[in-house]
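Excluded from the complex is one protein chain; the other protein chains are retained at their positions.
Here is subunit A:
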Amino acid sequence: MAGAGGGNDIQWCFSQVKGAVDDDVAEADIISTVEFNHSGELLATGDKGGRVVIFQQEQENKIQSHSRGEYNVYSTFQSHEPEFDYLKSLEIEEKINKIRWLPQKNAAQFLLSTNDKTIKLWKISERDKRPEGYNLKEEDIVDIKPANMEELTEVITAAEFHPNSCNTFVYSSSKGTIRLCDMRASALCDRHSKLFEEPEDPSNRSFFSEIISSISDVKFSHSGRYMMTRDYLSVKIWDLNMENRPVETYQVHEYLRSKLCSLYENDCIFDKFECCWNGSDSVVMTGSYNNFFRMFDRNTKRDITLEASRENNKPRTVLKPRKVCASGKRKKDEISVDSLDFNKKILHTAWHPKENIIAVATTNNLYIFQDKVN
């Protein structure tokens, strides 16, 4: 099913890789989020150690554009530190869950970084690139905590503001539902305006059904008309005007369905994969195991599997499509499901808002790929 490229026959080439080569990965170095700013000139990463690294794209050499500008380190700082909540006997990780860039108004850049407890606003002045941080006051907007924690059957798994309608946001749940809320309706949005849920055939239900239907990421399209959800095995596109089922479903790694027992035992079944749209909303991308990542072209219905590996290290080397053999005879160049490395997972990917440049995070390395420039 793999075409020459995902989306308008793009040929993806290796551009850069950041991070240490050694296999001995310190927990702090595990990348936890990747985000381009609105122009695509800046690329931010967050890690488990609470650190943020910002890369800036070099301005293109107009005379000799063999490739687009490289991304080099612009600023790095310690965003969050570990905390201990004595009252609840809970350790709050410094891991950066999300970074969001604010639209740029002046010479300074603003970004939001968050861990489990605190959202921080950072201002990075152009002049000295030293970031100043502010803690934001915690405001509960949605609270689904039951009176007795033992009765907790559903948790919020992801949330996102609508790109154009600033009072609208969605949040997804561990039961595979998505709720759209309007903050104008009430201060506490415990009642949703829309509920998106795909009906499930009860006879198909298994022990794993709830776990694999849990939504790990939700992202609005740039147009604001669609949203994409990621669950363990698939990516679904929803039309905001249709709540009863997704308009498109793409299988990411269906061959894992026959491995669910092992994946439950090694906790991989709980991995939270993210997903992203390209600038024109025509192609979506998500990660998988063995450092593979997948792209689905919504127009041509073609998909491609690529690998983030230091083996394809030469700049402008076109990436070769990968194929996983689910069963039967393995063809040459195919990899069997049992040979996949489940420790090598790509959970975080980002697509430049305007160009065909993508940032793909393996456990502790950041890869940048771009389409071939003739």
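Keep in mind that, in the parts below, a contact is a pair of C-beta atoms (placed from the backbone, for glycine too) under 8 Å apart; a residue touches a chain by one contact, two chains touch by 3 or more; residues count from 1.
In this text, contacts and distances are computed from a predicted model.
The unshown chain of the complex is recorded in UniProt as "Alpha-endosulfine", chosen from "ATP synthase subunit a", "Armadillo repeat containing 7", "ORM1-like protein 1" or "Alpha-endosulfine".
The residue touching the chain not shown here, chosen from A:E265, A:E311 or A:D338, is A:E265. Taking the complete complex into account, A:T76 is the one of A:Q11, A:T76 or A:T317 that touches the chain left out. From the options A:V155, A:L195, A:M242 or A:V373, the residue with contact to the unseen chain in the full assembly is A:V155. Mapped onto subunit A, contacts with the missing chain fall at residues 18-20, 28-29, 31, 45, 47, 49-51, 53, 73, 76, 78, 80-82, 84, 86, 89-95, 97, 115-116, 149-155, 174, 204, 206-211, 254, 257-261, 264-265, 267, 270, 272, 326-328, 364, 366.
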